[in-house]
Structure formats: structure tokens, C-alpha cells
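One protein chain omitted, others in place.
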Amino acid sequence: MLGSAWLIPLIPAISFVVILAVGKRLPAKGAEIGIGAIGISFVLAMVSVVQWVARDEPREAVEHHLTWWKLGGVDIGAGIHVDGLTVMMLVVVTFISLLVQVYSTGYMAGDRRYTYFFAALSLFTASMLMLVVADNTLQLLVGWELVGVCSFMLIGHWWEEEANSSAAIKAFLTTRTGDVGLMLGVITLFFAAGQNFDIANLNRLALTGGISHGLLLTGGALLFLGVMGKSAQFPLHVWLPDAMAGPTPVSALIHAATMVVAGVYLVARVYGVFWAGFSIGDGGINLIAIIGGITVIIAAALAFVQDDIKKVLAYSTISQLGYMVMALGVGAWTAGVFHLFTHAFFKALLFLGSGSLIHAVHSNNMSEMGGMRKHMPTTFWTFMVGSMALAGIPPLAGFWSKDEIINGASHGFELFMVVGLVGAVMTAAYMTRAVYLVFFGEYRGHAHPHESPPSMAIPLQILGVLSVVGGLAGTALVGSKWRFAHWVTFEIPGAPEIVEEHAFNLPVAMLSVAVGLIGIGIAAGYYLRNTFPRGAAEKSGLVRTGYKVLVNKYYLDNLYIDGIVRSIQYPIAKAAYWINQKVIDGVVNGVGIGTRQTAQVVYDVIDQKVIDGAVNGAGFSAEEGGIVLRRTQTGRVQTYAAVLFGASALIAVGLVFFT
Amino acid sequence: MVAENIAFGLIAAAMVGAGFRLVTTTNVVRAALFLAIVLGGVAAIFILLGAEFVAWVQVLVYIGAIVVLLLFGVMLTRAPIGKEGDLDNDQRWTAALVALFVLGALASVLADAWGTQEIKFQGVQRTAAVSDSIFGTYVVPFEVASVLLLAALVGAVALARRD
Amino acid sequence: MSILAAAAAATSFKAPSLDYHALAPEIILTATILLVLVADLFASEDQKWLVANLAGFGLLATMVPIVSLALSDGSHVRSMVGGSYVVDDFSLVLKGLFIVVGYVVCLMAHRYVEEGDYYEGEFYFLLLCSILGMVVMASSRDLIAIFVALETLSIPGYILAGWRKRDLKSNEASLKYYLLGVMASAVMLYGMSLIFGFTGSTLLTDIGAAINAPGPNGGHQAVVTMGILFIIVGFAFKVSAVPFHAWAPDTYEGAPTPVTAFLSVASKTGGFVALFELVYIGFFGRSDVWGPLFGVLAVLSMTVGNLIALRQTNIVRMLAYSSIAQAGFILVPFAVAGTSPSAAQSALTASIVYLLVYAAMNLGAFSVVIAVARKTRSGEISSYGGLFEYAPGLAVLMTIFMFSLAGIPPLAGAWAKIFVFRAVLDAGTGWAVALGVAAAVNSVIGLFYYSSVARQMWMTPVPDGDRTPVAVPAPLVAALGITVSVVLAIGVYPQAFARLGELASG
Amino acid sequence: MYLNQFLMLAAVLFAMGVYGVLARKNGVLVLMSVELMLNAVNINLVAFGAFNNTVAGQTFALFVIAIAAAEVGVGLAIILLIFRNRASVDIDEIDAMRG
Partner (left out) sequence: MLTVAVLLPIVGAVILAVIPKGREEVLKAWALLVTLATAAVGVYLLVAFDYAKSGQLQFTVNTEWIPVINSRYHIGIDGISLPLLILSMVITVLCVIYSWDHFPEPHNPKAFLILMLLLETGMNGTFAAEDLILFFVFFELVLLPMYFMIGVWGGPNRQYAAIKFFLYTLFGSALMILAFLALYFKGGETFDIPLLIAQGGTIGHSTQVLIFAGLFMGFAIKVPMFPFHTWLPDAHTEAPTVGSVILAAVLLKLGTYGFIRIAIPILPDAAMTWAPWIGLLAVIGIIYGALGCLAQKDMKRLIAFSSVAHMGFVMLGIATLTSFGINAAVFGMVAHGLITGMLFFIAGSVQERFNTREISRLGGLLLQAPRLGWVLGFCVFASLGLPGLAGFWGEFPAILASYQPAQGLQLWVFRTYMVVASIGTVFAAGYLLWMLQRVAFGTAKTEFEKSHIHDIHIPEYIAWTPLLLGIVALGIFPSLLFHVTDKAVTVVTSGVTQLASAR
């Protein structure tokens, strides 16, 4: 199977074409094709994992490629490169995609572009899988851009409203700005590697000193620009919250579990370049870690002040991506990749959960939710699991991976360990806030919330289970052969081993659990104090009745205080948000507006006045010249004669003089 | 040789004087008469240069035909016989300037080219020599000139006749 | 010198030996002229069409000996009367051109003269006389012959320009043409007298030899410079090169349109033919004089002609300025001819090819003007509005002629320009290339006004809403047919004219 | 005799002719001025003929005389034509076409 891994992206690609062609005429409007195809892909991906793990050690990556095109003696191939990282990603992508598609049959039911939605999901999955299996940077770039387009299409799915299409454009342009770096990085490394796009070759050359450090640094930095765009790293993260304009399943699939981790995947994939280029092995502070670290803190702070539940999750995603990038930056390759793995489950879960909520209350705003615990028990419990996993409560999935990152950072990157811990506090705190606002208290909206249909609930439950047990994949519990770090590892034949594993460190683990609990505690304490009267009222029917109006009013006030005024109590968060919206986002939007205005000036002044003016001016002066010269034609024959004689004599004198 | 030079001086003086009056007089008819004097002077110069045949042709054609023709023209166009106030146009000074410039250019170039070279007088060239030349080397132009004269005749008639 | 000696000299006269085959075109033409005159005397008013046909047939008959001479074996150079009259490939090509142009003008004039209450017989008579002058010009290698030929081709032109006798503009045209023509002749004659005085001969080959002579008395003297200049001025007037062009627009506008066509093509070509003979045979050694002179004339003609043409509203007047500009293009090769013998060769070829092509396209344009004026009775460019709607054939033809004049491939005019550029670059000096660039820029300016005619015809509505088709008489159709087929055929297969040009310059 | 005495005379006549054609507005006077110029040329031609001892100068002059006659005839016809249409022979008034 490993050699036929190209089938895995191909099947959804075919499904895309089929859905477009005949989807509308099918009983389930194309959903069955999409789900069927991705189901097959998922099975194949699982088979790949099993086969990969079962291979004899040391495992060498399986490569297959054909000539894609040839130019000037350079042979550009298209092919597959399958190793542990690949099969891991294949499973994650196909699995989340499968669940999201199933979920979407419920969530998107009745949408006017239902069929198209599934087609786009199929295309996305195909592109993402192609990116994953790519054996060369060019093919990776192709997949990279294609997922960007799919993201554009899906964010702007409800394009009747301008806000949605604007968000889609913003997302596309911001990531594309990063892609400039990616493209240039690919080009730089292409030449650095002797006119070769091959990834394995690139890693080998990078680690064996086949490429000069300067080129690696340049190439790596350029590639990282692409990563910052795609994986929403500070300061190119601004598009991701806006991207929440898309349907929630899309957010779960693309903007939480898969596409946004493409950047992380890229760093992990060509880790040799970053390792050598940024001298990660030397333990110095480097760009990747710094950007990752900043992103962890900034995004977490921003998550505090959001009212839109999806934006909370979006900032959370950014923050978690920051963790992954930081992990890679501090040399904790396995930890970063593992966090990618676990994060996919619990963040998809959280998004799908929020989708379920939104489906129920027809609003994204937490201020219009509250008390959902009672209305939507499945959603509540799964969401709780997801939140706890995210907060790093053992033994849920997030704990293991986050702990590994902090553990990894503690080896020579103590600063980033601190960052990781601070981030963990904040993560736990904002998730507690969100959970509280959504599920506790009284319902504040106007719809009639109800539990979601099974098509949505079942994926939630599956993901919930995985969020609980997913982290165990990284422990010895699954057997040494099946241990995550064992089969997903960065090994380049012929190059020195660079990924070192750090043994589970109990003090560090306890520290991270402790900070997580502190975060929960702070937040819970804050909220519970405010809701104490309500808690008391619940215990006694009499008091409940008596206080009902009062409580409600009080709660409404509280809501506004919570949602709006109190948030001032998070001055850092608020300031960060202000900077985010006004400065960073302002810069991004400003670049857009500024470009438009520059364009207008360039067009009006330079193009129309100067250049075109020069052209028209030439024509005009020719005509003017004609007018002036016409006056010499007086119509009087004796004037003509005077010119005849005068000119003759003048020319004669001139010629005689000069010859 | 002295006599010839004296003759030349007289003739030239008369010609220049008449020529000047021709282009300045305010009387059209008188202008025609001044023209006759100049043309006669030219004939005399021809004789001085030993070109008898040409001189007589000059008298016959120019004085006998052309001047008469011009006089007819003067009368047919009812120009006043007597003095007429303004025969010049408004670019007189330009004209004078151009004419003087032309004269200066011609004179300086001529002086430069031939300085004080003399004409070595070879005697009167007989009419026969001229006719040999015309009917020998220049027979084609001669024949064509006859067509030209015919054309001018027919054309002038066609233009000038009333219809 | 005694009388006896004179008598002896007289008896020694030997009639020059004339090659009657070589002179046959001139003789047939003269005979036609006389026949036309006689026929006109005897033809009644409604038989005058006979005269036109007679003139046409006479011209066609003249072509016979030209063709037979061209096809005869052996050396094509037939020199007569001491080399002052030569029939060779050069003269044959140009004679052929004059005859064909004359024939096309006859076709153009046919209805025009017939319907316009003009003297018909005299018209053709004068036309033929003028053509005779041109035909003679093509063979003249002597100052006197050139002078006589020039006057023969000019004087009928003066008269024909005033042929619309009751039209003040026609009178004015005639007067201006005549006066300036005579003055230019006077200047030219003065120049000829200087050259004659310096070299002692009227024969161009002798003049050439004398001018080439080195030493203190050699041909570098100021007087030679001035003589050459004055002669060239006389012909620069004829070809309407700026600043000696001023008569052309006024005369072209006022003269009857077929006459304008004749003047702008045949008469101008006559001037150029004289220039070829004088410059390439007589004055070749003094390229320091005529090289820059022609350069200046060429650039001025192209630029001034084009710029003023931009502002014209009358089609004939615009064509007049256009023909000034075109003359500039024909003058360009002269300017670089002195660089080297090979440059002279390609320069002569270029000028001749240009003349051949120019004749076809300009005559064609005037034919359309005549045809359109039959309906619109107007010479304004605006009266061509919407022509494509009611007379698509004429519109397409006019478009072809206009863009050929502008030099757009694959029409004949483009080749003319390419040959000019080729001559310029064959010379290859910096000045030559600068001249080439000036010509190139001018060809772009030219496009502007040529295309404005096309724009009127294709893109604007009919000004008076009258969409009756234009009836084009058969002779005019024939004229249009001849010219357009030449323009198109040469466009596709330029070799035909290129070969003629090469023969003529060889 | 010096060659130049004839040539200078001719030059003066030519220049006067130039002045005449430029400054005179009566058409007939302009024609007369033209004749002045042509006669200057003739003097040149004959003088050069004598100087170079060739008969061609005289021949040339004869051709000029003959053709000048034809020119004058045509010129007068044109002036008469104009006179008939406009009742004036002032050529500086004839400027209907310009530009």
C-alpha cells in the first residue's frame, strides 16, 4: 500500500469531479460520493500506517515518482514520499475529513449549494493529501496553493454576504503574501540543491553540509514566511479569525485540523533545512521559536475577549499552532508533530461542537447561549472533553503532547518553557470562560435549542473518545513498536540523527498540569463567584421563583459586564486585542487600502497623465505644429516666390560656406 | 578693345538704368518700354560677344514679339496708360532684401570663380555653326520645342478665348 | 573667318544618325498628338469621345516600341547625337511609367472632361504634349534637352491647371503654378548657365568628368556648388520639396482633379527623372553639395508635409500635402547616394521603385476622389462619412490606397518605404541612420491623416443621410482596377517592381 | 573683355528681376520681370559660350528665347483669364486657397 499512496489523494480528486458532474442528480446530492471516497481513502491510510509500522527497521521512506515535466535538462518529477510523518498526516487528514463530511450532512442540510460544498470538501481533501504525500517542494507548493483556494471557496461559501467574501479574500491574500516567501524559498533551495526539488535530497544535503549555511538560512527564512501565512503565525495570523465566516465544518477541517497545520507539516517535512539553517541544534534562540512563542501568548490573550465562540476557538488554534511551531523551533520535533496529531482531534471536536451549538441557537455569539448543558447533553460532554484535552488535563490527549513540548523546551530553551507554561495557564483559563459562558447559567438567546441530529452527534462522540485516548499513542502503553515517537520520526538515511527524544519528566508534567489547573481555577473562581446567587437559587424552588426576575436581570447585567465591561479587567488581553485589531489587522487592511489608493494615484497620475499624456502630447504637438506650419501657406504667390529665392540664396551661401 | 569696353559700359549703364526703372516705375506702359530698352541692350551685348544670329533673334522675338505681346496684355487688362499710384505690393522691402541677397551671393561667387579672366575673342560665330549645332546635337530638343510651341499656342488660345 | 571657310563649315554638316527604333515611342506619341489635334478640329461636339479614345490608343501604341525595345537582344543602351539622347533600361522603365500613368489619367479624365463642359480635344492634346515632354526627359542626357523637356512637360500643365476656366480657384491654381514654375525655371537656367560656363559643355557626361576633375580649377569651386544648387532648386520645385512646395497644395486644390492627379504623379516623376540624370550622371562627384541638400529637403518635406496634412479638411489638399511628404521619402535615398557606389545603386533603385509604387497608389486615390465627388460634389473629408455603407467597394479601394500611402504592409507602399530604408542602411553612416529614423517617425505621423480618411468612411455616419450608391463610369472603373491590382500585386509580389527598379538603376 | 563684366551685368539684371517678381503686384509687370531674369541667363549663356569657345551657348540661348516666348504667351493667357473673371490683375489679391 505504501507504494500506492498516491491513490489516497487521487480518490477524493475523482470524487470531486464526479460530484461536480453528477452530484446534483444523486439521491443524497453528492454527499454519498464524497463520504464514500474519503472513507476509502481513510481505510487506505489506516492500512498504510499499519504497513509502515510493520516494516522492518530501520524503515526507509517509500518513494515513487514519474517525470512530470522536463526542461533544459532538469527533470521535474511528481511522486510520493511515504514515511511515518506522511502516514500520520494521511490518517489525520482522511479521518477528520471523513468525520467532517458526515457531520456536514446534518449541518449543511438544506443549504442551497449543498452539492458544491461536498465537491469543494473533496477537492480540499485531495489537495491536502497531495501536499502531504509530495516528494518534492514543487508538488508541495502546488498542493499548498490548491488548499488555499479551497479555503477561499469554503470561507466564502455564503458569498451572498459581502463580509464572507471579504473574509475569504483576506484569508487568501494574507496566506498568499506568505506564499511569496514559500515560492522564493522553494526556488532558492531548488538551486541550492543543484536544480532539484526533491525533499529527501534536500534534507540530506542540508544535514550533511551539502548546502552553505547562508543559503539554508535564506531558504529556510523564506519558507518560514510561507509557514507563517498558512499556519497563521504572528503577525500573519489575522486572517484566521476572519476565516470563521465559513461554515463551521469547514473551520473544523481546514482551519483547525488540517490546512493550517500544513505550515507545521512543512517545517517538519524539510526539518533538515530549518535545523541546519537556524542552527537549532546549537540551542540558540531562533526565529521559528520566537515567532511560535509570541503567537502562543498573543493568540491566547486574544481568545479571552471574544464573544464569538468560533473566534475563541480560532485564536485558540492560532495559539496551539504557535506551540507546534515553537516546538519545532526548540528542536522538539516529535513533540511538535505529536501535538499536531492530538490537536487535530480535540480542536476538530471543539469546532464541531461549536457548530452543533450554532446549529441549535442560530448564533455564533456566546452572549446568546448559556445553559446549553441541559439542552444539548452530548454536545456538552464532548465539548467538555475537548476543552479539558486542550487545557492539558491528564490523561487527555492534549496533556501528553503539550507536556512533551514543554519538556522538550526545557532542554536548553528554558525561556520557551516559560512561554509554554504561561500559555498553558491562559489556555485553560479562556477555555473555562468559554465553557462557562456557553454551558452554564441560563439560556439567553431566542431560538429553541435542541440536541443535534446523530449525523452530527456521532462524529462528536468519536472525536470525544479520541480526545481522551489519543494522547496514549505517545506513551508506552501502545507498545514500543506502536509508540508514536517510534514510528513517526525524522530520519534521513546518511544524515546524522537530529531528533532526540526526551524521557517523560514527571516534575515538568506536574508543573504543566498544575498551571493548567491554576488557569481553570482562576477563571472558574471568577465566574462562579458571580453566579453564586444563581447557584443557591437552584437548590430551592422558592428562592428560585423569588429571584427569577432578579436573577435574570442580574444575569443580563452580568452578561454585559462579563462580555464587555469586565473584559477591561483583562487589560493585557484587551490591549492585545486593540493592538491586534488596530495595528496588525489595521496594517493588513491598511496595506490593502493603501495599495488601492496607490494604485489609483499611479493610474490617474502616472499612467493617464504622464505616460499616456506624453503619448497624447506627442500627437497634440504634432497637430499644433501642423497649425503653426499651416500659417506659412499664406495663399499669396509672391510670398511663395520670396521663399523660393530667399531659400535658394540662403542654401547657396550655406553650402558654399560649408563645402 | 577700348571701344568695346566703352560700348559695354554705355550699354550696361543703359540696361541697368532701364531695368531699375522697369521694376520701380508706376506706369505699366512705360515699364514695357523700359523692358524694350533692356532687351535691346541684351541684343547689343550679344553682338559684342560675337553672337550675331542670337542678337537678331533677340531683337525679332523679344522686341518684335514679346514686348508687343506684353503691350497687348497691358491693354487687354485695361491697365491705365498713365501713372498708377500703387503697383507694388506690401512686401517691397522683403523683396529688396531678397534681391540684394541674391545679387550679393551671385556676385561673390562669380568673382571668386572667374576673377579677371578674359574672353579670348574668337571672332563672330556664323549662323551656320549655330544651325549645325541645332540640327546636329540638339535635333531632338529642337523637334520637341516645336511641339512645345504648338502646345503653348493651342493652350493659350483655349485659355484666353471667350466661350 | 572667311566666308569660304564658313561655307565649308556649313557644307560639312552631317545629319546625325538617328536610331528610329529607339525614337519610335516619341514619334508615335507626336503623331498621336497631331492626330488628336486634327481629329478635334473635325469632330463635332457629340463625337468628341473619339478624341479621348484616340489619345488612349495612341498611348497604348506608344507602349509597343517601348516593350519591343525592352525585349530586344543585345545591349539595351542606344546612344544618339553624341550621347545627349540615350535610350536604355532606365529610360525605358520610366517611359513605360509615364505612358501608363498618362493612360490611367485619360481614363480618369474621360467622363470628368466630358461632363464638365471643358474643351475635350485640347485637353487630351495638352496632356499628350506633356507626356511627350516626360518621355523625352527620360532619355535626355544634356542640359538643353532636359530644359526643353522640362518646359514641354510643364507648360501644358500650367494651362491644364486652369482648365476649369470659370472657376476662380482653377484660375488661381493655374496662375500660381505658372508664376512659380517660371521663376523656378529661371533659377534653374541660371544654375545651368553657371555649370555650362564652368564645364564648357551641356552634355552630362562631360559635365560629370569636368566636375570630377581635381586640381585648383577642379569641380570643388563655389560656382559649381551654386550651379548645382540652383539646378536642383528648379527640380525641387517640380517635385514640390519643402521649402519649394508652396504652389502644390493651392494648385492641386484648384485644378481639375484628373489634372491634379497628373501633376502629382507624372509631373512630379518627370522632375525626379531629371534629378536622377543630373545627380547620378552630371553631379555625382559633388555629393558633398547635394547629399546634405537632399537630406535637408527630404526631412523638411516629410515633416512639414505630414504635419500640415494633419490639419487639412479637404481631401485633395490633404493629398497634396501627402504628396509633398511622399516626395520627401523619394528624396531620402538621394541624400545617402553619395556614400558609396553600392549605396548609389540601391538609392537609385529605391527612388525608382518608390516612384512606380507611388504612381499606382496616388492615381488610385485620386480616382476614388473623382468617383466619390460625382455623388457628393464635395472635396471635404467629412463628406466621406459612411461611405462604407453605401459604396463599400469604393471605401475598400480608398482604404487600400490610403494605407498603401501610409506604408502599411502588405500593400505596395510598404515596399516602397522598405526600399528607401534599405538604401539608407546600405549607406550605413550615422547621418543616414538618423535620416532613416526621421523617415520612420514620419511614416507614423502620416498614418494619422491617412487613417482619418478610413475612419470617416468606416466609422462615422453618412453626413446628409443620402445613401444612394455611387455610379462609377466604366473608364474610372478601369483606372481603379489597374491601380488597385498594381498596389495589391506589388504588395504580395514586390519582386516585379523591384526588378524594374533594379534594371533601371543598373 | 573680362568674362566677369558680362556675368556681373547679368547678375544685376537677375537680381532686379527677382525684385520685380517679388514686389510688383500687376501680373503683366511680374511677367516683364521674369523676362529680365531670363535675359540675364541668356547673357550668361552667350558670354560663357564665347569664353569657352563653343556654339552651344548660343544654341542654348536660342532655345531659351523660343521657350520664353511660349511662356509669355501662356502667362498672358492666364492673366487675361483671371482678368476676365475678377476684373483685376493684382496677383496679391489672389489668395482664395491657403493653409
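By letter and in written order, the chains are A, B, C and D; residue numbering begins at 1 in each of them.
As a convention for this text, a residue touches a chain if its C-beta (ideal position, glycine included) is under 8 Å from a C-beta of that chain, and two chains touch if they have at least 3 such contacts.
Note that this is a predicted model, so its numbers are computed, not measured.
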item: Touching partners, among the displayed chains, of the absent chain; value: A, C
item: Among A:Val50, A:Ala447, A:Leu477 or A:Ala599, residue touching the chain not depicted; value: A:Ala599
item: Contacts of chain C with the absent chain, listed as residue ranges; value: 349, 388, 392, 403, 406, 408-410, 414, 417-419, 421-422, 424-426, 428, 433, 436-437, 440-441, 443-444, 447-448, 451-452, 454-455, 458-459, 493-495, 498-499, 501-502
item: On chain A, residues whose C-beta touches the chain left out of the figure; value: 67-74, 141-143, 145-146, 149, 152, 156, 159-162, 165-166, 169, 172-173, 176-177, 179-180, 183-184, 187-188, 190-191, 592, 595-596, 598-600, 602-604, 606-607, 611-612, 615, 619
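We take it that only the chains that are shown with their structure count from here on.
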item: Cα-centroid distance, chain A relative to chain D, in whole angstrom; value: 97
item: Multi-partner residues of chain C (each touching 2 or more other chains); value: 144, 147-148, 151, 155, 158-159, 162, 165, 174-176, 179, 183, 190, 197, 222, 225-226, 249-250, 308, 311
item: Residues of chain A touching at least two other chains; value: 630, 633, 635, 637-639, 641-642, 645, 648, 652, 656
item: Chain C-facing residues of chain D, complex; value: 7, 14, 17, 21, 27, 30, 34, 37-38, 40-41, 44-45, 47-48, 51-52, 54, 56-57, 59-60, 63-64, 67, 70-71, 74-75, 77-79, 81-82, 85-86, 91, 94-99
item: Parts of chain B lying in touch with chain C, wherever the complex brings them together; value: 105-106, 109-110, 112-114, 123-124, 126, 128-129, 131-132, 135-141, 143-145, 147-148, 150-152, 154-156, 158-159, 163
item: Interface residues, chain A side, partner chain C - complex; value: 619, 622-623, 625-627, 629-630, 632-633, 635, 637, 639-641, 643-645, 647-648, 651-652, 655-656, 658-659
